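Before anything else, here's the structure in question.
With one protein chain held back, the other chains of the complex are shown just where they sit.
Each chain gets a letter, A, B and C, in the order it is written, and its residues are counted from 1.
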Amino acid sequence: MPSIPVELPIFILHLLTALLIARLRGLFSAAMLTGIFSLLSCCLFTLMDAVDVAFTEAAVGAGISTVLILGTLALTDREERQRPARALPFVVVIVTGAALIYGTFDMPPFGAADAPIHMHPVVQTFVHGAEHDFHIPNIVTVILASYRGYDTLGETAVIFTAGVGVLLLLVEGKRAGDPPSEPDHGSDGSDVPRDEAA
Amino acid sequence: MIDPTPMRMRDKIVLRVVSKLLIPFILLFGLYVQFHGDFGPGGGFQAGVIFAAGFILYGLIFGLDEVETVVPHRFVEIGSALGVLIYGGVGVVNMMLGANFLDYSVLAHDPAHGRHYGILAIEAGVGLTVFATMMLIFYAFADRGRRPGGAA
Amino acid sequence: MTEHLPALQVVVPMLAAPVCVLLRRTQAVKVFAVLVAWSTLAIAGTLLATVLDSGTISYKMGGWAAPAGIEYRVTIANAYILVLVTSVASVVLPFGLGSAGSSVPQDRKYLLFAAFLLCISGLLGITITGDAFNVFVFLEVTSLSSYALVSMGHGRRALMAAYSYLILGTIGGTFILLGVGLMYQMTGTLNVVDLSERLPEVMASRTMIVAFGFMMVGLFIKLAVFPLHQWLPNAYTYAPSTVSAFLAATATKVSYYVLARVVFTIFGAAYVFGELGLDRILIPLSLAAMFGGSVAAIYQTNVKRLLAYSSIAQIGYMTLGLSFNSLDGLTGGLVHLFNHAMMKGGLFLVVACVTYRLNSSMVDDWRGLGRRMPITMAAFVVGGLSLIGVPTTVGFVSKWYLVSAAVQQDKLVVAGAILLSSLLAVVYVWKIIETVYFKAPPEGGDPVAEAPMSMLIPTWILIGATIYFGLHTALTAGVASKAAALLLSGVP
Partner (left out) sequence: MTGLLGLWHYWMIIALMMVGLYIVIARDNLVKKIMGLNIFQTSVILFYVALAKVEGGTAPIIPEGAEHVVYSNPLPHVLMLTAIVVGVATTALGLALCVRIQEAYGSNEEDEIVRMDVEGLARRGDRAESAPHADDVPPEEVPA
């Protein structure tokens, strides 16, 4: 097939976005780029038939995560400080990436219909089950809510845990003798961003 | 984080009008996603996020106090916990009816119906927890932003 | 209802957490959480008795049969871990969570209990599940709640410790997820039993080597195997002492079980040790941890940090036991896992008792405490002796197994190293005992009273256990050797 696959330009844009995020010092623009990164991922998810994943990624990755990062930046430094690049992280990343690529050599090619994960009998169980036991067309919903419903309970617990953690960290109770408006004696102007914001 | 922005955003008439028009549709779409997840993509989780996004947009444009009157702090804390309990509660009810944990088929005489009810119930639980937790996290970050200035 | 116990084991604490948030009143939540912890202990005990009696239990979540649905699998090996986690939780919770060294105001304590219960539920879920992806989900429940718990310590360093823990923990978790993905790609299944049946066909592929490597690195981070231990010292030092006690006693232990399961049950000892030669990497790393951790502990000025470095050394003993790939070795590792949980949990509770009265965990500030808090300090002495491995304590039992496993394989150097590193433990334990008993108390200090009974009793339960199980080894070593035999047999 001589034609260029559709995914290729998206992948290249993806990679460029990621590299730009790595290079940019301004954190606001980096935050916006993470949103774009998510949206590009959504395109790929859709191309790879994962519409549910694409939908969720759009809502979460491009939506909530970006809003949260922006919200954090309103409260923290917005500029990353310049530092000389170090060698060790580079080596770690190269070794890890090389190991992963080495691991792909024995993998079935992308899209192969005879890959083990498509040949395993559970796939037919799911499709058949959705059609005959549930009469629900969306197979993903059936697996999510039923066959692997327990994973989804765990996922709900994870969200709840994050909620509890954020409450513990950011929402203060009534504490005697500790006025919340007391500024922190930051050694290098911790409340500057907030002054700007006011 | 939000406090500084609405000051400015509140004055932008285009933003106000457009968002007033958009938000009902976002919420409607959230409900659609919640209940249509059986047929198309979507489900409790996506619905919860979209629903929360509607309220967060409202909060960004019209100020935090406005949203807080509709979705109070106490509600998001309770909702977040309640969603998990609904989900787990369905499983516990299944157990009491003699089936395994999260085996919904015993919820009705016809196993297929039972499974339908079960899926509806747990999706509601997921939606509630996700919506409430997203709001809770949004409030937490937003409140942190206006803390040093006292009450906004 | 007994057939549902495997599900209830995890679901009870998981659903108790939101109930805590609804209850809200600190006293009510506290009583409730303690009752929940005790009930999980009762469930775990029943499960262990059942599997000892009638073999492995399989529970189908949602009623779906295994490869399609999620299976809970209770074996002797993981029931042993379940009992460990729930018993430590049952002792630590009544102690008064966050009463020492926590920055949580009284009216928000219920959140602390909720996070703690979620942490317990996650740990139990990782242990009991028979599904590789389900491990990841519960791993994240545990991790997120422990980041939150660690960040609740006093002082800003707790925040940074929690942040570093979060970053490393997430990298570890994502590596595990990648490893699971590669295994799934080659076999099409996530169920542990199904995996162990299908893996031999594809074992020769390069993908499996990488899958194994990523699982190992991820688990090594979670287990704090040297040199991937960097998150541990700060996390244990700056977390509230009760949280340190719980995490030190349970979190790394559960990771150890997952490691053993991946090595022996999923991939199989023949592949891991025969073809990949894991022992050639893991034995040197374990020895480095034993010596590095102990030497670092000697130089610490903060008791909590000293205990944290000692934990890294103790983890070295456990991984050493695993890498012998023999019955005695793995038994030693599993016994030491239990024993270390008892003694380290007890020692951190001692620190919690002291910080409750003294507000300091600095070795210097502990001068002369032996006379002021005699009961607490006696507990420290017993725990310290156990850490060294003095006969009649549990530490002796586990080291006995490890040394004999080394001698069986003619690894005399390793056997010598185990004994030598125990001498290092003598040094750091003695350092504290000397300060506590033979130095005069700081002048002008406030009079320090003995810790309240409500704290002493839980502390002494754990410390007493180190003596009791040192004398009665049937319960720990007996079950551990059965668990080790099961793991080594490769039967899932």
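The rule is short, and it goes like this: contacts are C-beta pairs under 8 Å (C-beta built on N, C-alpha and C of every residue); 3 or more make two chains touch, one makes a residue touch a chain.
On a predicted model such as this, the values are computed, not experimentally measured, just so you know.
Visitor: Going by the touch rule at the top, give the shown chains the omitted chain contacts.
Guide: When the full complex is considered, the omitted chain touches A, B, C.
Visitor: Touch as defined at the start, partner being the missing chain; which of C:359, C:392, C:454 or C:489 qualifies?
Guide: C:359
Visitor: Please identify which residue in C:4, C:261 or C:304 touches the non-displayed chain.
Guide: Of the listed residues, the one touching the omitted chain is C:304.
Visitor: Mind pulling the chain B residues that touch the left-out chain?
Guide: Residues touching the hidden chain, for chain B, are 39-41, 45, 130, 137, 140-141, 144.
Visitor: Residues of chain A in contact with the chain that isn't shown?
Guide: Interface residues of chain A facing the absent chain: 7, 11, 14-15, 18-19, 21-22, 27, 30-31, 34, 37-38, 41, 44-45, 48-53, 56-57, 60-61, 64-65, 68-69, 71-73, 75-77, 80-81, 83, 85-86, 89-90, 92-94, 96-97, 100-101, 104-105, 107, 109-113, 115, 117-118, 122-123, 126-127, 130-131, 137-140, 143-144, 148, 151-152, 154-155, 158-159, 161-162, 165-166, 169-170, 178, 184-190.
Visitor: Contact with the hidden chain only, please: which chain C residues?
Guide: Residues touching the hidden chain, for chain C, are 100-101, 103, 133, 136-137, 140, 144, 147-148, 151, 153-160, 162-163, 166-167, 170-171, 174, 177-178, 181, 184-185, 237-238, 241, 300-302, 304-305, 355, 359-362, 364.
Definition applied: only the chains that are shown with their structure count from here on.
Visitor: Using the average of all C-alpha atoms in each chain as its centre, how far is it in Å between chain A and chain B?
Guide: Centre separation, chain A to chain B: 20 Å.
Visitor: Give the residues of chain C that touch two or more other chains, as numbers and ranges in rising order.
Guide: 14, 17-18, 21, 61-62, 64
Visitor: In chain B, what residues contact two or more other chains?
Guide: In chain B, the residues touching two or more other chains are 77, 80-81, 84, 88, 91, 101-102, 104.
Visitor: Okay, in this complex, where on chain C does chain B touch?
Guide: The touching residues are 1, 4, 7, 11, 14-15, 17-19, 21-22, 59-64.
Visitor: Which residues of chain B touch chain C once you look at their complex with the stated criterion?
Guide: On the chain B side, the touching residues are 77-78, 80-82, 84-85, 88-89, 91-92, 95, 99-105.
Visitor: Please give the residue numbers of chain C that touch chain A in the complex, ascending.
Guide: Going by the criterion above, the answer is residues 14, 17-18, 21, 61-62, 64, 67-70, 104-108, 111-112, 114-115, 118, 121-122, 125, 133-134, 137-138, 140-141, 144-145, 147-148, 151-152, 178, 182, 184-189, 198, 202, 205-207, 209-211, 213-214.
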